[in-house]
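Encoded as structure tokens, the structure appears first; notes follow it.
Only one protein chain is missing from this complex, and each of the others stays in its spot.
First chain written, first letter: the chains are A, B and C, and each begins at residue 1.
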Amino acid sequence: MNSSWLTLLLLLPIAGSMVLAVLPARTSAAVVKQSALAISVLTLALAIALAIGYQAGGGYDYSVDVDWIKLFGAHYALGLDGIGLTLVLLTVILTPVVMLASWNDGDTGRWGPKGFFAWVLALEGLSIGVFAATDVFLFYVFFEATLIPVYFLVAGYGGPARVRAAVKFLLFSLAGGLVMLASVIGIYVETAKSSDGPTYLISELQHFDFGTSVGRWMFVGFFIAFAIKAPMFPVHTWLPDTTESATPGTSVLLVSVLDKIGTFGMIRFCLELFPEASRWATPVVVVLAIISILYGAFMAIGSNNIPRLIAYTSVSHFGFIVLGIFVMNSQGLSGANLYMFNHGLSTAALFLVSGFMISRRGSALISDYGGVEKVAPVLAGLFLVSGLSSLSLPGLSPFVSELMVMVGAFVHSPWAAAFAVPAIVLAAIYILWMYQRVMTGPVREGVVGMPDLNVREVSSLAPLLVLIVVLGFYPKPLLAVINPSVQHTMSEVGKSDPQPKVTEGEAAK
Amino acid sequence: MNTFDAPTIEYFTVSPILIVLGVATLGVLIEAFVPRGRRYLVQVVLSLVGLLAAIVTTVIVFNRLNPGAKTPKGGKVVAMGALAADGPALFCWLLILVLAVLSVLLFAERHLEGGVTSFAGQAAALPGTEAEREASTKGLEHTEVFPLLMFAVAGMLMFPAAIVLLAVCVALEVLSLPLYLLCGLARRRRLLSQEAAMKYFLLGAFSSGFFVYGIALVYGYSGSMEFAEIAEAVSAQTGSEGLLLGGIALMAVGLLFKVGAVPFHNWTPDVYQGAPTAVTAFMAASTKVAAFGALLRLFYVAFGANRTEWLPMIWIVAILTMVVGSVLALTQTDIKRLLAYSSIAHAGFILTGFLGIRSLNVVPGGSLTGISAVLFYLTTYAFTTIAAFALVTVVRDGGGEATSLARWQGLGKESPLVAGLFAFLLLAMAGIPLTSGFTGKWAVFAAALSAGAWPVVIVAVLASAVAAYFYVKVIVLMFFSEPIGEGPSVTNPSVLTGSVIAVGVAATLLLGIVPGSLIDLLGRVGVFIR
Amino acid sequence: MPADGLLAASWLLIALPLAGAAVLLLGGRRTDRWGHLLGTATVVASFVIGLLCTFQLAGLEEKSVGVDLFTFISAGSLDVRAGLLYDPLSAVFVLLITGVGSLIHIYSIGYMAHDPGRRRFFAYLNLFIAAMLLLVLGNSFVALYVGWEGVGLASYLLIAFWYTRPAAATAAKKAFIMNRVGDVGLTLAIFLMFSQLGTTSYSGVFGSVGTLAGGTVTALGLLLLLGACGKSGQFPLQAWLPDAMEGPTPVSALIHAATMVTAGVYLIVRSQFIFEYTSDARLAVAIIGTITLLMGAWIGCAKDDIKKVLAGSTMSQIGYMILAAGLGVFGYAFAIFHLLMHGFFKANMFLGAGSVMHGTNDDVNMRHYGALRKAMPVTFITFAMGYLAIIGFPGFDGFWSKDKIIETALSQNLTLGLCALLGAGVTGFYMTRLMLLTFFTKERWEPDVHPHESPKVMTVPLMVLAALSLLGGLVLLNDWIVTFLSPVTGEAPHEDPPLPALAISAIAVIVVAIGVALAWFLVGKREVSRTAPEKVSVFTAAGRNDLYGDAFNDLVIVEPGKSFTGGLAAFDRGTVDGGFEGTGRALSGLSGALRLAQNGFVRSYALSLLAGAALVLLALVVVNLA
Partner (left out) sequence: MTLTWYLVLAAILFTIGAVGVLVRRNAIVVFMCVELMLNSVNLTLVTFARAHGTVDGQIMAFFVMVVAAAEVVVGLAIIMSIYRTRRSASVDDANLLKY
């Protein structure tokens, strides 16, 4: 039976975006912004309602499956499992937050606030589509389509080098997407040989035997695209350039939501469709992930530009997520899923709060700051909390996921964990050194008289920080949704958790 | 006394060709007999009516194939074995005719040049002379362009349907000769236009020399002009193989020249740039359809049996075409030239689909074949490109069309609509999903991959990435660069050009979102009769 | 055994100060007027609850009470439950933390009275108390780790309390980062436990650790030791502790003397069920403790900054505890005992130092003190109590606790024992030096300094702590503390020391006396210059430079690290990104070059066509031949 809820969920923001786009030019900016926010809040409400009604389990809920292009085997098929639901929630939570935080960021851009908010809504809708698609072809369509709003958001609204950055972003993503296209087509070619005819439905592909060598090639195609998206070393260089030029809001949507498509795709497609190839590639991917973790962290330490620094921290964090995915055990995979959500929150907070500061001072360079805490204590405080969440301080949500990922890595191979764990030291260095240089010390010229955060700004950050803290102590609601899906993924991959030497339940009960 | 055996001509089946030819002839007569002032209207209406009539008959003939059936009838050989009215042929007819309607609309546009068409008032008048000024003040126009166009269309209709080498040769010439002339008829920038015409003509003639020599060799090999008998000879491997190889090579040269494949592509940028934009649009869209239609039929039907011998050659050409087209487009500074190189790259993508040739018995019924993939790509590309060139005609400055990319800077500010639509078409050419460019790419790559041509597909994918860069560059230019000087201006076109743009954009969008019915149709009818 | 009664509500211990911190931080300036009172009240309340809980525990048959709260993390077989464990060891810590914590809160009301950030200060202190309580009450290594990091955060925030001072900000960052280095060990230990045992709870690990291979257990022990070194300022992660004195003095007293830095000792004692299976790791622990106790003492001798001397002594005293913990079942209880006593007398002395600074315009240089005993009698007397305790003057609490450690060490490992004895002597020396420079000798005050006694709100806590320094040793009566802790630490088999206990005590006292006498002759009898002498022995110079710990770190880690990140940035720009951008440029260049072939001459186009024909033919022929 087909459910139209997901269609509604993804059409709501897209329709809203179109309405915004065709509003007459004389519509006041306030009306534009308020209606955009209203639409995104409505979407959030709908998504929450869906989340509440979500039937936990390994399968998909709210499924819809309609033939789309028969000859291609493409379906309009949507559905949410725990992994998708988590990321959809992340998307719908972050969109209103970004809107509120970027209330005036669109005013001076290429198409004014109307364009900004319309692109943001379009991006929201398409992202929901990406996370809800249960058909590879449909996924690919959404995957590529999301590039357009981001491209215009970066190129139209941002710093001096924004156009170049936007082109770089687009080309990297497109290149990855095209490589993936080859694999997507490969799926058609292989399934078309079968008696059932071509299909792109994940549910059917999961039981399809691609053969060893074909499966590996196709895995590589998917993986390259997702590695660029995620981004992993060595295809990460577009990210710092982009965040350096984009508005904080755009960076949030880019890093917190869009880049998750990469890691989401690794689970959904690399692992579930090509289990044999995934196992085959694990050693290489794990090494790449560890390099990403350390490389991103070191690069973050060496950055003098705050958005670049945050971008590099994300490279490091994405390394963790990929590590968690490819160790292929419950802890790693659940941790990676949770990590995606938590990283979304914490990086969003970090981008936004630093964005508030940068817009006040007019410089993104750490060396231009000093003593901000003195003049803007609330800003400094929220910056610190965001930063601490980024360095995975216990009590804040990213800790839980990072711990799970590292546990998973350790179970997989103690060496993997041993190389990844030093990142917690590096994380402390990059966050606290930045905090030290920006916030503490004597008040620098140029920082004097910097106003503290206003109510709008604080209230845009508040939901993020509340979630970070609450999930830091009580991640169970998300884990309860994620775990069954992870079990399902594991059974697809044909992996089960290695048993500890001593089998004994948690004796502390 | 011998009995007279009247040739059987299935008049109704070939009526689209006959109608178009008739209208073309009529158009020539009109030039002779109708007063100058009325010719424009009469020619336009006549051409449109003729084309629409041809479309109607094509549709009727097409329906007799019963394309809704799981296995439609294969079509039939008509006109004493000269033409094949099968699925691919009829589909090409339909496509060419629709594109011809759009081209007529573009040809007839008079708003942009202040009340006259964009063709030379008097081709014979020297640029910059009194005669030309007079022609221009009198508002003279070359209404011969319409019959010329109709002749070319007639040739294009024959080209993909011809199953006798003789007919192929004639069709090739019928479609080419009017085009040579049309290229030289620009009202503005006459020198460029004439140069384009000359280059196109000389090279075209040169390449048809190769083509007919190829025909001669193939004839020498097989002893027949008919595709079916050639195919038999090829599979029976009678005759001297050297003749066959030479014939294949030389015929390939002629056809690859027409589609603008590397290394036979050099004319494309020069001619696309120099020709009147409406003609470029017509050429870019329709000629590709006709030429690929013919290429498909010749190679699939006549030479299909020894494809293992010629496929590697096509591999090389396809790779070269995609790479050279994409790379050279990177540094172009003129929008028409850029689109020309883009069309070269696209020819490479279509050739990739062309590689999807497989024996029918390994292809599961109703699934994607090389033929249907190529035809689908042609459809998507034709509409996108005709709309793109139509948009080029509306961006103007004091000297006519502003084709220099530098003049396109800041177009997004001047006219968000034009820039937005153009950006959309560029994204389609880049193959972004939700546009026809994506589904088209998918189809040709899938066809090629199914036939095992994965190295070409990988090159194609990389070339697409390179190509994306120059498309995006134009978008950047339009939206994010400051205009130089006064900046470009957009002249509002009449409903003629407007509707071409609308149709092109709509097709690009619809074939991107709901390509299902078309591709299913092609999946069913995309089979050559033999 | 599951909790009932008040113990079931022992989570309140943590929740109260946490709520206090939340109110103070979120309430902002509105709470400025009464924030410090709330902060103090929550801790005092926790102390009361802790006291009652401990009484309840003492009355129970089984001295281990679990409070299961909720599932924290679960995935596959990883099932971490948030829960508390109330047993004698945690009870001792709860009382120390909340008791000393309460006193320091009260003291801070006076000490921070004029600081505009007082509310923030109390918020951080409350946060610290909550985290520290979680650390000692958590029932699993994960819970411990959460608290462990929480105290690290609080420590960070409090060291950097005066954040406009670059030194404070730097010290805070340094502390956190070096702690994190230790955390690497702790986290790896946790992962190792999970992967090998499938659990991280104390009871779970306790129950199954015996099945592990010896090497694994040793690895586990060493990893835990690394964690302990970070938190407790032990060699080789000791360098942050002296710098941490940049924080307000009550912070130094509470966090960097009495409680947080002893968390390492707690960790090792808590993990005794692991260390019991690995004598190698135990030995490592003892050696680390010994090295640090000597290092700390050495540093203490050379410093002129009163807080740095105390910091050195803290390192040294924790070294004793670690040493004791490394002695295994013989030493665990004494480690805790010394930890408790140290908490009293060191907090006492730090607060005393704070009181001194309070009276001298926050001057910390002892060379600017002298003869303060008259100006600050209460401070002097209370400080003296602490002094006597730390040097181990018979009867004072430090005497009992240190003596026990030296005695056990001597009986277990003669070398380490002798080192510990030597350390005691050095302690006598530098503490006497401190006393002399501060309260005796001549006045060397800054011109505008008018030393005065601190207000009651500060001196009363001093008096309480002084009393505890004097009387704390009473808990050893009848070996009460050892018996009380034995459910956790295990019961040591009786062993006869090499010498009678009394003899060892006497030797220790003599060694200390020598130290004191040396100080008297070298410092007390001489004129003290107001500026530190330039020409000093290499030993003094090394001590002043924290035994070159920072220099070593700079040379071996920081500078190479900076070069590495710099090189990496260049690599990222040049090679990685340059690779992509270079590909783009190369393509553009290729395009520019190929463009020239399109030269506009129709004849060259024809040539290209002809060449193409040849190519096509060639391709066909080659394939045909092949």
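Simple rule for what comes next: contacts are C-beta pairs under 8 Å (C-beta built on N, C-alpha and C of every residue); 3 or more make two chains touch, one makes a residue touch a chain.
What you see is a predicted model, and the numbers here were worked out from it, not measured in a lab.
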- If the full complex is used, which shown chains touch the chain that is missing here? B, C
- Note on the structure: The one of B:180, B:282 or B:471 in touch with the missing chain is B:180
- Query: Among the options B:52, B:140 or B:192, which residue touches the chain absent from this view?
  - Reply: B:192
- Chain not shown, touching residues in chain B: 123-124, 126-127, 165-166, 169-170, 173, 177, 180-181, 184, 190-192, 194-199, 201-202, 205-206, 208-210, 212-213, 215-217, 219-220, 223-225, 269-270, 273-274
- In the whole complex, what residues of chain C lie against the chain that is missing from view? 595-596, 598-603, 606-607, 610
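Here is the rule we use: only the chains that are shown with their structure count from here on.
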- Message: Taking the touch definition from the header, please name the shape of the chain graph: line, ring, star, complete or other.
- Response: complete
- Note on the structure: Residue ranges of chain C touching at least 2 other chains are 584
- Item | Per-residue overlap in chain B, given as positions that touch at least 2 other chains | 469
- Message: Which stretch or stretches of chain A touch chain C in the complex?
- Response: 171-172, 233-234, 236-237, 241, 295, 298-299, 301-303, 329-331, 333-335, 371, 373-374, 378, 381, 388, 393-395, 399-400, 403-404, 406-407, 409-411, 414, 417-418, 421-422, 424-425, 428-429, 432-433, 435-436, 439-443, 473-476, 479, 483, 486, 497-509
- Footprint of chain C on chain B - complex, ascending: 198-199, 202-203, 206-207, 210, 241, 245-246, 248-250, 252-253, 256-257, 262-264, 266-267, 269-270, 308-310, 312-313, 316-317, 324, 327-331, 466, 469
- Note on the structure: Per the touch rule above, chain C residues touching chain B in the complex are 584, 587-588, 590-592, 594-595, 598, 600, 602, 604-606, 608-609, 611-613, 615-617, 619-621, 623-624
